[in-house]
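The excerpt is restricted to a subset of chains, each kept in its original location.
Should a chain be cited, it is by its letter among A and B, assigned in written order, with residues numbered from 1 in that chain.
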Amino acid sequence: MSERKLTLEQQSEFHYTIGPYAEPAIEVEPGETISVETVDAFGGRISSEDDIPSEALAGAGLNPQSGPIHVEGAEKGDTLQVTIESIEPRGPQPRGKTCLVPYFGGLTATDRTAMLHDHLPERVNMSEVTTDGVEWREEITIPYEPFIGTIATAPELDSVSSLTPFKHGGNMDLPDVRPGNTLYLPVNTEGALLYLGDCHAAQGDGELCGVAVEIPTITTITVDVIKDKEIEWPRVESDEYVMTVGSIRPLEDAARIAYAELIKWMVDDYGFETYDAYMFLSQVGSVRLGNMVDPNYTIGASVPKEYL
Amino acid sequence: MSERKLTLEQQSEFHYTIGPYAEPAIEVEPGETISVETVDAFGGRISSEDDIPSEALAGAGLNPQSGPIHVEGAEKGDTLQVTIESIEPRGPQPRGKTCLVPYFGGLTATDRTAMLHDHLPERVNMSEVTTDGVEWREEITIPYEPFIGTIATAPELDSVSSLTPFKHGGNMDLPDVRPGNTLYLPVNTEGALLYLGDCHAAQGDGELCGVAVEIPTITTITVDVIKDKEIEWPRVESDEYVMTVGSIRPLEDAARIAYAELIKWMVDDYGFETYDAYMFLSQVGSVRLGNMVDPNYTIGASVPKEYL
């Protein structure tokens, strides 16, 4: 099928909550490929190392989302399949922004882990980003390993902050949601209503300071609908592994969800017996820490396909 | 002012998500008193000790809410003051329902604390409830100590499951939200949009099995608006104490939020210095565990007014 586009102009208004209450920005057929112009997690409001994040970001939402994309024929009880085709950085250099935001991050008091400390210093790091690499400092270039930080289908009744990952996907900050891989999300409402944004040029495990190398992009995905296939939590598939994703606090519960879902997958689709899968994953399971900074923490648990 | 009524007929449709997207069920003025006919947390679908909860509750929402009540003049940045006047049980006896629902409760695996166990047995306990007491068993009557389990203002953009407590209030299951006390909630949207339901005839600390003595009621409240007063989390005031409420996981973070908010209150309104308040609460602070079973756990931290 032809490639569709969702440009900044078509989008016009971005979303800070992910739910069934917004009008679709675009309607597509199953199997279609869509190129989406995403903005960065700060909506472009950070553009210099002299910016003070708390001032630059005051009075506006965080983590603006493109979409929702209405997928024809998707209904509650189906699964949405999203293949990530490519993620191209766009916009003027330096395009990559990392910063320290007061009371947000993995090694600071937050509004959830409340303490009496003053906030940590504010900082901004800007970096040149091309598909060849991220120039973190003049002397340090790290690989360009882009992925979609936030991507979700609408819940059925609730509308969830774009900062929060949960069963519907959301702000998972999981590097496995990258070009070449396929993401599966539960469909909870008519048309699935897919939102996405918050693309990263690079990110370590846990997104420690709360911010990756944030970039605006052209992100190209192909969507499809698997009818009458229900999943409770997101799943990822690469050439090498299958992965399940859990997002909750405390972090051990995210790991429990991810592994319990992985066992369910192995039992349902690959003929494993529950307790054999449990003992086997104890030897060959892999865990990826997505984020340890968002309202829910995210863990992906995976098993190599060669064993399935 | 005259007393207003929000009857079952006026309500007609109950809400399972708390957000800014529903039409008001009633519009009131600041200072008005409203009598609300609430349904129980199961929407009346459990009515016999022979019921099997997972069957009786299948295919419908949990924790139906009355409202939203639109309060004239309330705007983002204000505080909504809700005085609980009375909670009268209603409906045919036995009115009180407690039960064990699969994968829900404090001593069971859940969808968040995922494990490989089969669910615990299902059970229903029905009890006669009057204002004189709750007849738990023929030989055991416990005091009628009613309170509102779920009460919340609408978030600004998000819509939160009625099962979840957070900054907006919600399913706190905190016995201090009882007749004679006053609850303060942040106003996040025009008209405040107050939801309530899930009244309990009695409940222990933590709501251990996930279910209190659930009853339909006539709950009477008086609402008022405190202009230009911003609070981040719910607060409760009784004749004897002031209390702040935190709802999050893990439970220590709920306690941290509650105590940090209490210190803020003591500093802002009662002239304490931050670290003096911190050391003083270490000697005289009280903690009430609301729930340890909902999507977020709830703790109220309080200090006697005599020390303020």
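Quick note on the criterion: a residue touches a chain if its C-beta (ideal position, glycine included) is under 8 Å from a C-beta of that chain, and two chains touch if they have at least 3 such contacts.
It should be emphasised that the depicted structure is a prediction, and the values quoted were computed from it without experimental measurement.
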Number of identical chains forming the whole complex, with 2 shown: 4
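Simple rule for what comes next: only the chains that are shown with their structure count from here on.
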Rotation angle for the CA superposition of chain A on chain B, to the nearest 5°? 180
Compute the distance, rounded to whole Å, between the mean C-alpha positions of chain A and chain B. 33
Within the complex, chain A is touched by chain B residues 16-17, 19, 21, 61, 111-116, 157-161, 232, 246, 248-250, 253, 256-257, 259-261, 263, 274-275, 278
